[in-house]
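One structure, as structure tokens, below. Some questions next.
Note that one protein chain of the assembly has been removed; the remaining protein chains are unaltered in position.
For clarity, chains are labelled A and B in written order, and residue numbers in each chain start from 1.
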Amino acid sequence: MSLDGPPLLQTRGARKEFGGLVACSDIDFVVPEKSIVSLIGPNGAGKTTFFNMLTGAYKPTAGEIIFDGHEVGGLPAHTITKLGVGRTFQNIRLFQTMTAVENVLVGMHTRLRGGLVRSILHTPGVKREEREALARARELLRYCQLPDRVDDEYAMNLAYGDQRRLEVARALATEPKLVLLDEPTAGMNPQESAEFTTFVSRLRDERGLTILLIEHDMKVVMGVSERITVLDHGEKIAEGSPLEIQSNDRVIEAYLGSGAAGTAGHGVART
Amino acid sequence: MMDRLHIPARLQRFVWPAIIIPLVVLYPEYYTQLGTSQLIPTLSTAVVMTVFVTMAVGLNMVVGYAGLLDLGYVAFYAAGSYVAGWFASDQFATHSVVFGAVGVQGNAIGIHVSIWILIGVAALFAAMLGVMIGLPTLRLRGDYLALVTLGFGEIIPQVVRNGDHLFGQNVTNGVAGITPIDPMGFKYAHGILPFLPDNFLLTANLDVWYYRVGLLLVAVTVFCSIRLRDSRLGRAWVALREDEIAAAAMGVPLMRVKTWAYASGAFFGGAAGCFYGVYQGGAIPDNFKLYISTLVLAMVILGGMGNVWGVCLGAAVLSYLNQQGLGAIGNQINSTFGTNIEITKYEAGLFGLIIVLMMLFRPQGLIPSARRKAEFEVIREEAETAGVAA
Partner (left out) sequence: MATETHTARRPVLAMLPRVTGALNRVLTIALLILLAAWLLTNFVKAPSQFGSVALIGLTNGCLYALIALGYTLVYGIIELINFAHGDVFMWGTMITVTVAGTHMGLDGSQSGLVTVAGVLGAMLCAMAFCATLNAGIERVALRRLRDAPRLAPLITTLGLSYVLSNAAQFFYGPNYTGIGAVLPSRVLFLNWPAKSLVVVLATIPLLAILTYIVRYTKQGRGMRAVAQDMDAARMMGVDVDRTISFTFALAGGLAGAAGTLYLLDITTTRFDLGQIGLLAFTAAVLGGIGNLTGAALGALIIGFIQAFNEGLSWHAPGEQWTTSIVFSVLILILVFRPQGILGQPEADRA
């Protein structure tokens, strides 16, 4: 249990408005270092919007977002990634015409230093860096349980489950401190989801990562989270341990009975 | 085919280059043997072809690798030519600087710098121009960026044509252009290796020498292109072309990477422009119409966006047609059928038609890159599933 670590991510009054619509309303949120936290809520509750604010895809309308001591609200996405936030996407966004290895290598972009001129000249430094990067990429793919044969396969040709794993491998390549997983088990069968749950714990235990998860699959959420935060209509309506959330009336009401305690309810995949 | 010839796999990638490279490099030696048909590319045409191949490979970095549609590439080409015009002629007659130049007296008026150096200067100048244009505009989305580049592509020719009284200064010498421009030569190497002419203009076969320099330019450009493609930056370009949002989320700094693409493309455009200005002996506004941008774009599309060899092929074919081929074909048709059609007048329409047909029926180009092939499969599959679902 590591909920008593220092906060790695903290938001104060984070707010996102689109014209007149308030997608996220003054959210205060803390993710302690090396914890596994889940963000749940019915469709349209503002979870992905919140993620997008954390990763720089959206600029917050108001409020503060502090990651690892840096104020990151409104910073461009690549800067936030460089600071140590990695993510996967709800609808898989792999680079389709790049191979698995190449996808992972792109993830390493900020951690590599080969520039334009040195790449053209193919200096020994660049050659070595590329070699090491390639080895690290393959190692990450193995760690994410992808078999050898997918390495040089185009991402678009991979099986759905492998694509999800590749997204995680790519996120890990950015050498993050915090990993944001957006509905990582969508479309997985119960066995795959269970394996994934174990994998998430391994990520934290073996790699010292902090994990923030958006999930609809309650089995996964209850199984792996140390703390759960619930959003509904852009507001935080509950926060606590899995047990507390399961018996929280407001939460049950928000879901209107779907995905409540014990049910392996898969969220409706948004098209 | 290669398997049937029992060529070991390791060497297969050298087969095509081993055939084509000598054919191209030794062309001046054997082309007279090919007959007297008007269709055989003259050496002069061959020089122009090297210029356009360089430009097309440069534009390919922007359009093919990074996926940024640049409709105003002529701006960099013009910039390169005018660098040659400014620093290798009498344009700035109030100064007198001679540095490694060929064919001028030591006390000549104007600025005369060695062309070898100027090609590099022109390339850097064009690259800087690319960065300047890119900084405010590269954050625009695809079609808006295309429009802005189109805007520059229209403005530059007009500025160049009217540049003889820009705020009271004669910058580009207006419609007449800056001419003559000093020739190239091996001023210093000539002492050590006498077969290298010290002034191309004074040789009996100046086209051959310019052709060789042109080939050198092509070789350098292709080399850089391939190195970049396989580098960290090259991967960032593909990622950015595929999915900007995901690329940024993976740490790719979009603006910086796009600017590098733009600057790289501009670099080689400027080099090509400088070389061509020198070869032609002048920087002349009539050469810098918007149409050139479209022509080079057509070369990239025809060849196969993203595949450097395809682009070389597309550029060679279209520049040949533009310089000599269309006219020759027209003459053949006229003499065979007794007609009197001036085919060269319809070049723009023909090339436009090529663009349209390629986009409709073979958008991946004549020689697509492996990625393009894969990309178009994705599109076809998505369209099919959409068709099934709808």
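By our rule, a residue touches a chain if its C-beta (ideal position, glycine included) is under 8 Å from a C-beta of that chain, and two chains touch if they have at least 3 such contacts.
All values derive from a computational prediction rather than experimental measurement.
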| item | value |
| --- | --- |
| Touching residue (missing chain; options A:F29, A:Y58 or A:Y255) | A:Y58 |
| Contacting the left-out chain in the complete assembly, out of B:V171, B:L297 or B:L313 | B:L297 |
| Candidate in contact with the missing chain, chosen from B:P28, B:P180, B:G327 or B:P363 | B:P363 |
| Residue of B:N162, B:T179 or B:N331 touching the missing chain in the full complex | B:N162 |
| Residue of B:L43, B:A56 or B:L71 touching the missing chain in the full complex | B:L71 |
| Residues from chain B at the interface with the omitted partner, ascending | 67, 69, 71, 136-137, 140, 142-144, 146-148, 150-152, 154-155, 158-159, 161-162, 245, 294, 297-298, 301, 345-346, 348-356, 359-360, 363, 375, 379, 382-383, 386, 390 |
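In the analysis below, only the chains that are shown with their structure count from here on.
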| item | value |
| --- | --- |
| Parts of chain A lying in touch with chain B, wherever the complex brings them together | 55-57, 76-79, 81-82, 87, 89, 93-98, 102, 105-107, 109-112, 114-116, 119-122, 126, 130, 154, 156, 170-171, 173-174 |
| Residues on chain B engaged by chain A in the complex (per definition of touch) | 223-224, 227-228, 231-236, 238-239, 242-243, 245-254, 260, 264, 371-372, 374-375, 377-378 |
